[in-house]
Structures are given as C-alpha cells and as structure tokens.
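One protein chain omitted, others in place.
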Amino acid sequence: MSRVTIPEVEHAYPGSTGCPGCGANLVMRYLLKGLGERTILTIPACCWAVMPGYWPSHCLKVPMVYCAFEATGASLSGIRAALDMKGVEDVTVVGFAGDGGTVDIGLQALSGAAERGTDAIYVMYDNEAYMNTGIQRSGATPWGAWTTTTPVGSSRDYKREPKKDIMSIMEAHGIPYAATVSVAHPEDFVKKAKKAKDARGLKFIHALSPCPPGWKMNPMKTIEIARLAVDTNVFPLYEVENGRLRITKKGKGLPIEDYLSTQGRFRHLTEEEVKRMQESVDSSLKALEEREAREG
Amino acid sequence: MRKVMTGNYASAYGAKAARAEVIPAYPITPQTSIVEKLAEFVSTGELKAKFVPVESEHSAMAACVSASILGARTYTATSSHGLALMHEVLMWASNARLPVVMTNVSRAMAPPWSVWADHMDSVAERDTGWMQFFCESNQEVLDTIIMAYKVCESRGIMLPAMIIEDAFILSHTSEPVDVPDQDTVDSFLPSYDPEIKLEIGKPMGFGSLVRPDQYMEFRYKSMLAMREARDRIVSVEDEFRQAFGRSYGGLLDEYMCDDAEVALVAAGSVAGTVRTVVDKLRAKGMKVGLARIRAFRPFPFQEFQSLAGRVSGMAVLDRSFTHGAAGAFFTEIQGALYDAPKRPAMKNYIAGLGGRDITPDVIEGIFEDILVRCERGSDPEPEWLDVAGLPRRRS
Partner (left out) sequence: MSRSYEDIPLTPISDTPSTVNMTGLWRVFRPVVDLDKCRKCTLCWKFCPDAAIELVDGKPNIDLRYCKGCGICANECPAECIIMVKEEAE
C-alpha cells in the first residue's frame, strides 16, 4: 500500500513554463491541495505571471486574474467585494506574489488589504530576489547573498542589509493567521493552508521557495535545500494564530554552513561572516522559542 | 426629482442611479465629497454596493479592475495626482476591456500645488484607452455617468470611461439638477451582463502573456471598439433623450455654428461662459459660435471636418498645455483637418491653467482675434492669455 500524506487531487497541469526544479511550482501545487477548487487567484508580475505559459495556455484548474505588480492587495479587495455583491461566500480568494511584489513594491496594497480585513489569503513565495527579471536584490534577499545588483566584486559588495521581516510586519496588522511554510514539508504546508482558509480576514503565508538559477544551486536539490533551511533554523516553521505563536516543526539545529554551502550565492562568505550569520539565526530562533513558551 | 446640488453630488447621484456595485475609493481634493456621499448612500442602504476604502488611487483602480473582471459594475472618482497615480491601472482597465466608469474632477498638477481647475490631468491620460467625456454642467455630469455605463458595457465595446468635471467650478458649485426616476434609469440601463468575466468552476487566466505574433491583434480589437463607440455614444444619447428629455450634442456639441464665421472650440465648464459671450456678440451681429468638445476620446474627427467646412476661423481654447508642442485639443484638431476639403484659419489659446478664471472679456478677446485671423491666416504659435508680464488681450 502506498503512503500518500497529502491530498492526491491535483489542481495543476503539467506543462507549466517554470524552470526545472522550481520551488514556486511546488508552493502553488501544495497550496491548492490545501484550498481546493473553489479558489480564485490574483497574481501580479512575478515568475508565476509567466509560468502558466503563453496565451491560451493555463496550468491551473482554478481561475486566475493577472494584476499589476504593486496591486495584489487591492485586487484581493476588489475580487472579494465583487463576490460579496454576488452573494458568493464559499470561495477562497488568494493573492499569490513573489517576495519583491510583497515586501517591496506591493507592501502598501498588502498593508491596506490587511488593515481593511479583506477576507483572503496572501501567499508570498519567497525566492529571495527579483528572479523573474533575473536575480536582482529585493528587500527579502538575505544578508550576505550575491545577486546581480549586489555583485561580489573586489569591494565584496554583497547584500549588506538583513532580510525584511515580513512576518512581523504582517503580524503587526493584527491579522488572524500568519504562517511560514516550506516546500520540503508539504504536510505542514497543506495543514496551514486549510487553517488559513477557515479563518476570516486577511491571512498571510510566507513560503520559502528555492530558485535553482537564482540561488546558484542544482535543481535536484530544491527539496534538500528547503529542508536544510528548516533544519539549520534559517527558516523556522511556525504559525501565529490570533496572536499566539507556535513552532510547528522543530529544526535539527544543524550548522548554517550546511545550508549556505549548497548555494553559489553564498560562496564568497568568509568564516567570520558565516559565524555572524549563525549568531543571527540563533538569536532569531531563541526569540521565537521564548515567545512560544510565553504564549503556549 | 429636482435638487440643488454640486457637481460632486451629481456624480454620486449618477453612480447611485446606475447602481454601481463596487466602489473602491480614496480621498483627494476636490473629489472627496463624491465618495463621501457614496459612502453615505451605502451606509444608509440607499445604494446596495460594496464601498471599499482603499489606501491609494492606484489601489482604487486596481480594485475596480479586479471587481470588474468578476462581473461587477464598478465606479470610482479621483482628481489630478490621484489620476496620475492610476495611470498604469487605467491602461490595465482598458486593455482588459473592462467597462469601469470614473469621475475625474479635473485639476492642475503640482508643483506649484494647485487644487483648482485645469485639464492637464485628464489630457495626460488621453492615450490610456479610456473614453473621456468633458462636462459643462452638473446635470450633464449625472446624466453622462448613466449614459457612459450603457456605452461602455455594450457588446463589442467593453471599454472604460472617464467623466470629467472641472474642479470647484462644477465640483463645488451648486446648480439645480434633475435626479432621474430610478425605474426609468433601470429600464434604460439594465444590470450589467458582462461579455467576458471570470467565473468559479471555469479555469482560466484573465490577461495572460502573449507573444509578439499575437499582441497587435488584441490592440486592433481595442481600436475597433473605440471606433464603434463613436456611433454608440450618439445612439445611447438618443435613447437617453427619449427616456429623460435631455441631450448634450453627441461628441462635439455645437452652439450657433451653422452660419458662424468663426467658432471657438472649448471643453468643460468654460463652455457656459462662451455661450453667454456668443449670445452677446450675436446680438451685435457678429457671426460667432461655440464647438464644445464633449468626447475627447473617441475623438470627433468627422464632426470637426464638418465644422471646418462651415467656418473661416477656428479658435481652440486649451486649459492645458503639452510642452514642446501646443494645447492637446489644438494639435488633435489640426491633425483631424489635414485632409479636410476646407480648412479654416486656426489659432491656439492657452487659458485658465491652475484655476485662473476665463472671463467673458478674455473670450471676447479671442473672438476678436480669430476674426482678424480669418484675413491673415493661421498663427502657428499658441498664445497664452492673461499671463502677468505678457500683453493683455482683452476685449
């Protein structure tokens, strides 16, 4: 007997034009397994605006609106308002945007949708740079990473600023549900998608989405690297439900080198810099654990 | 029912009469009282709609676009900088073929900060694929909103429309306005039955990527739709006249132009002043007329060619300026008349920027000047009127 641990139903067709090993394809696949077919997506400029393929190709079994880059939050509110006017209540409205479209150009509209309490799920698939335009730094690019706009020349001018803490930003809006998810842990992902679907208001899901070309990694390692991100505590899996935080999957506490060494974008880092990153990861995890203990 | 109301309330009553279903809104002077009134209509239950208080004009139009894709009738209102911020999404609305209707309270662009009447904001959006209707009175504002939905939602058209009312001169000035009976409006404008929309249970991507080998065909269809809108605007206005007893002259509203020697072309609220001056000069025996641009998009090519055949001089009054060229109305009319059988002497007058009054004596001065031009021929240089430091042209 086979051991299927996530819903078998597929809401995605093969033939999407995402890169081989694309994490964002998996984010969509797991998300829809959790949400089901009565879902409407709105997607701004990002890899996923290209991945359904050229007209008339569509790689999903649910309807999808293409919206302007910075407009996902507003698009969510517009869709929900139209459904309300038509008396349709059993549809999940989802904004699905990249990290640049979320933490940078789309932050205002997202904040507006959260403040308005638009009943929708906003999913940020985070490949940690502007990947659709070809690997430029975003506010979600981690400290120390190479991108084409943080090149590592003789000045070693890699990204010098820490990754924007979008989970805290969203939490500060007092939203009912926020969660981090990983493509290496689809069971946890699907469970959180269902929880988000059942909560009312604006829900936020932060999905780490490995990008083989952008991270300078082997496409076969997408799951392995996503798993390492959790196990090195670079990307802890947790949820915040009505303000209470719970870590949903403990990492193994592996050293951060195990994660960094899998990706060319971190190759230039010195031992000292890796140590600094380890300290940063450790203190973030400590803060999470302390908070969980307080609220648990 | 007759009420005394501002242009802004006329907009709000127009959107209410049209039964707008989704109203994303963001405040900006001097538009704000439109969305305030609509918020009130929604909160009292007088209008069954979703009022979506967005955080920017960009989001207001983006929410209109998405709601419209789902098949809702949408309305919003903005002005100047708000309209400029919407620019990207204006194109989105028209390219996605969505019949969004919006009031733009036409106002100057900063700096210098100015909240007063000026057409630069509207004219700057002429290439976004929206129909643009300039209004002369509060009644016309209300009526044009109702007519616009009918035009925009027509099969084969499916384009958005901008109803333009001048800042303060209309937006904050009260006039008697007839609020049409709702049943008559409902039979004139049935509920929105979209030609295209996104539906649950129908997997589709709305607005996807096309290759260079297919893009132009989509734009060609938009062009055909806007071309077809010319006739549709006229036929809808005719239906409107039969139902409500009012009409506004189609795309180009002529006043005393049939036997005119010269015509002054203008748009918006100043047309009312021009009419007064025309009456005064006619009483003196001067053969002058007014040609009011009601639709700037689609542009009234044929109407201008017809007018050109009748007059010897055409003065074009622009309440905006396209730097490096001339007033936009002027250059477009010039273009329209290139292959006209008969071309009048023409001159461009720039006046009323940033809310400066365009007074009757300024208009009289224009008429006197263009009458002279009929002898001397066209003047290629736009003349800026009533600018401190320049010689004053007054009657």
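Chains: A and B, in written order; residue numbering restarts at 1 for each.
The definition used in the following text is that a contact is a pair of C-beta atoms (placed from the backbone, for glycine too) under 8 Å apart; a residue touches a chain by one contact, two chains touch by 3 or more.
On a predicted model such as this, the values are computed, not experimentally measured, just so you know.
When you scan B:221, B:241, B:342 or B:376 for touch with the missing chain, the hit is B:221.
The omitted chain makes contact with subunit A at the following residues, 1-6, 8, 10, 12-23, 25-26, 29, 52-53, 55-59, 183, 186, 212, 218-224. Residues of subunit B that touch the chain left out of the display are 95-97, 158, 195-196, 202-210, 213-214, 217-218, 220-221, 224-225.
Rule of thumb we're sticking to: only the chains that are shown with their structure count from here on.
Subunit B makes touch with subunit A in their complex at residues 21-22, 24, 48-50, 52-56, 58-60, 62-72, 74, 88-89, 92, 198-211, 214.
Subunit A meets subunit B in the complex at residues 37-38, 40, 42, 49-50, 52-58, 60-68, 70-71, 73-79, 81-86, 88, 91, 108-109, 111-112, 115-116.
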